[in-house]
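Left out: one protein chain. Kept in place: all the others.
Right, chain A next:
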Amino acid sequence: MDAEQLLDIQGLKLNLPDGTRLLEGVSLRLNAGEALGVVGESGSGKSLTAMSVMGLLPGLKASGSILFSGQELVNLPDKVMRKLRGARIAMIFQDPMTAFLPVRSIGAQIDEQIRLHHRVSRREARARTVQLLERMGVPDPAMAAKRYPHQLSGGLRQRAMIAMALSCTPALLIADEPTTALDVTVQAQILTLLREIREEGAGVMLITHDMGVVAQACTHVAVMYSGLVVENGPVRDVLDRPLHPYTQALLAAIPPLDGPRPERLPTISGQPPTPDNRPTGCVFAPRCSFVRSECAVRPPLTEIEEGRRVACVLYAA
């Protein structure tokens, strides 16, 4: 597949003002028409990566490179970034209850985004809002636009959130755990929606804890651990044949969908390192059962097969 390269993150590092390094050099790629699932334990830096792409981390110093359609986003002036944000790159957040302003109607908030980026009248914006809500499967969209966030169910709110994110037809949609706060049936509907968006040609970056979600909605997956991407590849390949010991452990910790349930699921012993006590070598080495002496030097993320990249000494040529 030689689709247009939409997002190319190379060695993205993020430092706190005191020098603590939160991201250790994240590398990711995403093409138009693909959906990249980003998985990893809590605190591995998934949200930070997403927020860096949005340019929404003013307090943190970023270095490395984020190329979006060939444009460098790291250290882009906020004025320029603002034109992209919401228009070309949009984001959906985990909790649709708190993500909307509670004191204004859903419609008014979607109108606002449209009018921030396009010179249209209030009425035209509202017409577009209603159209979007309808496309997202919101029943009686004209009425729903007049409602306030607390008057809608969680599922409808998240649909409205997606409608808002899509209001300016972004090329890249970032969804940070969009279904975590929703029940299973609603979750499936939202994932279907995301798949449609991707099939229409947008790139989707889907952050989640849930391998099941990745399998359902994504074409590619990146596994993050302690501020690094340790494995990256097409979903089927990675799920069928995980290469990095951390990915293997992560997949082994999920109960199988069919067949007998094992007595006990294997868990990964130990805790992921915090940003202050990250090992200088491979970040997973302290918990890895294949650890060897070469692990004292951090392995780079290298391409070992067509489209598959892994950062582990086991696969060094």
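What to note about this one:
FYI, a residue touches a chain if its C-beta (ideal position, glycine included) is under 8 Å from a C-beta of that chain, and two chains touch if they have at least 3 such contacts; residues count from 1.
By definition in this document, contacts and distances are computed from a predicted model.
Remark: of the listed names "Xanthine dehydrogenase family protein subunit M", "Fatty acid desaturase", "Peptide ABC transporter permease" or "Putative OB-fold protein", the one matching the undisplayed chain in UniProt is "Peptide ABC transporter permease".
Residue A:F93 is the one among A:F68, A:F93, A:Y225 or A:F284 that touches the chain missing from this view. Here the missing chain is touched by one residue of A:G59, A:P102 or A:P139, and it is A:P102. By the touch criterion stated above, the residues of chain A touching the omitted chain are 54, 56, 82-87, 90-91, 93, 95, 98-105, 112-113, 116-117, 148, 150-151, 164.
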